[in-house]
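My questions all concern the structure below.
Every protein chain except one is present and positioned as in the full complex.
And now, chain A:
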């Protein structure tokens, strides 16, 4: 029963920002469900196999923006076989049939094809924004279709996709009449583009605010582009290196001062310390700086740059910055909210890397810090305890100690107490990634304190089923749990099977779960898809030979109203 006319209810719903709130109000009563579904414009699907595309389109006919995620997170690290799934085409086809008003499509970790991109380009007359993150399966031909047919395109944002290079012509496909671009990001493309076309495109896009070039773009081209686009707010440079005796270098030094609106910088492939000097005039206004693709910049030169970045909110660097550099960050960047430190040398001895000191320094100096991704070679409990005390506002804390299972080097103890301090102190923690030597104890702490935790990533940790059980029991808001190389078996998997329906997904690989355990789970919970991934060549034979006690290599469990998927490859077995 509604107390207000529908228009009023709809207007009230307009104030609901999050998907979750809208999902909640839609369950109040049938009337509210109707009002909500007909007025929802932004639709978010966290797992493309949780629901059939047609059902989404039928429920939300006025959809303007659709976001879909495909493969499990561990696909980023090559743990999911190449053709596991996550195809975008069914979504594009369904939308083309039922939601012609679509304006925005955001896909993450999905397989997108050139055919799909062409269908997309031709099907939606008001299409404005395409964002692809960590996708693959398409080439520059698909981009050419987007450029050709999407009149009024405002945003083409390609983040870290694997794109096949079929030539440089795609950029030429933007017609002369296309003047609406606000954001263009082709940083992940490996091939060259026609720089003349790019310059002309930039020149006729007065609203262009974000431009991210790829590595093939030279400093000479960058100079020309900056001359034509002084209003850029967000710039991804191309290959940021040129001989300091060349004229292009001098022009580079003079290019940046004109860009008074610049707030965000990234790119910097092959960047040389000399070229970094060009940035000094814009440092004081920068809020975002990503130097994580510039391994040739030593710590001291990074320091020279960062010591001017007073307004920095987000910083991504390589560990060549060193603890010394992080101390400078701590004393300079008082507005810092997010820090990511990536390893520059994955397999080496790591003498130019950062230690726990750097993290402690930043936690101490940056009061607004709430999101950390930190790769290092060692961590101590006392450091983590200090960090926890300094930063009770963490939302995301992801620590990766490069040596799996490494204890506290000072005490040789596990890092249970350190991470325990983090979860105890950071009451709003939503995402946590653990590493180092860890026993079941850390999971006891997580279950007890991490009440807001939504995503947990575990590797090479724990002693027994108890660890996983503590987490499933205690973390009431857990949505995604991903585990690799831990001694958790059927006991943990089957302890609370109903829990998985409250979560988006569970991933377990190289653990102690058996086929029998998976079968039991699938039997008890028909609304879960229990997928077993087995990549050995003789899977078909071993399928018959597999006895219930045999361990399964990888399982992916997710709730779904769509039933088992019909596009699973041979090596995926849905129980």
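Here is the rule we use: contacts are C-beta pairs under 8 Å (C-beta built on N, C-alpha and C of every residue); 3 or more make two chains touch, one makes a residue touch a chain; residues count from 1.
In this section, contacts and distances are computed from a predicted model.
Trainee: UniProt protein name for the omitted subunit, picking from "Melanoma-associated antigen F1", "Aspartate aminotransferase", "Serine/threonine-protein phosphatase 2A 55 kDa regulatory subunit B" or "Auxin-responsive protein"?
Mentor: "Auxin-responsive protein"
Trainee: Consider the whole complex, including the chain that is not shown, and state which of A:116, A:281 or A:343 touches that chain.
Mentor: A:343
Trainee: Return the single residue from A:32, A:74 or A:419 that touches the missing chain.
Mentor: Result: among the candidates, A:74 touches the missing chain.
Trainee: If I consider the whole complex, including the chain that's not displayed, which of A:7, A:160 or A:570 touches that chain?
Mentor: Only one listed residue reaches the unshown chain, and that is A:160.
Trainee: Given that one chain is not shown, which residue among A:84, A:293 or A:500 touches it?
Mentor: Of all options in A:84, A:293 or A:500, contact with the hidden chain holds for A:293.
Trainee: Hey, which chain A residues sit against the chain that's not shown?
Mentor: Counting only chain A, the missing chain is touched by 74, 76-79, 134, 160-162, 188, 269-270, 292-293, 295-296, 342-344, 346-347, 349, 375, 400, 402-407, 433, 437, 457, 459, 484-487, 510, 512, 515, 534-536, 542, 546, 550-553.
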